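Encoded as structure tokens, the structure appears first; notes follow it.
Every protein chain of the complex appears in place save one, which is left out.
On to chain A.
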Amino acid sequence: MSSDPDKMMSKADKMTKLTLTRWSADWRGATELYEQAANGFRASNKYEKAKVALEKASKGQEMQASPWDAAKHMESAAALAQKLSIWNEVVDFYRKASELYVECGRAQPASDALGKAARALEDVKPDDAIQLYTDACEILEEDGRDQMAFDLYRACANVYIKLEKFTDAATFFLRLGVAADKCDATNSQCKAYLSAIILYLYAHDLQQAEKCYNDCSQIDAFLKSDQSRSASRLLTAYNEGDIEEIKKVASSSTVSNLDHMIIKLARKLPTGDVTAIQMNTNDDLDEDDLT
């Protein structure tokens, strides 16, 4: 057993290639060699080669019908790709890992993998990150574990806020509300709705905000909550053009318990002239208020 990772790699490659003398690839041995080679490369900081070794190890595990190990190797490969900033490989590897996890029937690690990928890409490729977050949430919802999806929805909405796409962010908060409704997490649900209303207000969209508030009031839990009271105070303050009141509501404790990004936006309310908002017929965005 040579200690040189390169030699191990070439040996393992030979084991997997079919030739006249070798009629069936020896995946088990090859996988072991690949794993050792990868460790060796990582120890010597040759990340590119370690990544390749992990990829091949993962393939080997797949051939041996152990998707769990394969997925784990894929994740490590993806982490290395992240270190090397090869972003499309990061996406591919994490997606592959997630599929393998789904094959094992484990939804949580699958969505975790996608979540990690999305977090890695947040700054670099936000659109891809959003797509990854959405996929991760879908996986969890299919498995019936909605509560885990909350964090992902929030992270996704934060990405949208960073991109200044406030209505999209509000949509995600409403989706959070739906997920919370399914698992009776009323506090999170109400906070999500209040956040959505604040986002609409921040985007100068008073009609949308009011529509959103009316829709959400159909839900009993929201109607009776503190958040709904704050929302109605905010909306009446907007309608009356009372800037003082807006500022008071924005610095109240109900708002201060929301996400930090939302708190920042709430403190910046009102955006623009309040009386003008009423007369301003905003271009109606054709998105559903509630999913």
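The rule is short, and it goes like this: a residue touches a chain if its C-beta (ideal position, glycine included) is under 8 Å from a C-beta of that chain, and two chains touch if they have at least 3 such contacts; residues count from 1.
Here is the rule we go by: contacts and distances are computed from a predicted model.
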item: Chain not displayed: protein name in its UniProt record ("Dynein regulatory complex protein 1", "t-SNARE coiled-coil homology domain-containing protein", "Sec1 family domain-containing protein 1" or "Multifunctional methyltransferase subunit TRM112-like protein"); value: "t-SNARE coiled-coil homology domain-containing protein"
item: Which of A:S10, A:N39, A:T134 or A:Q147 contacts the chain that the document leaves out; value: A:Q147
item: Contact residue for the chain not shown (choose from A:L152, A:A185 or A:L235); value: A:A185
item: Residues belonging to chain A that touch the chain removed from view; value: 145, 147-148, 183-185, 187-188, 253-254, 256-257, 259-260, 263
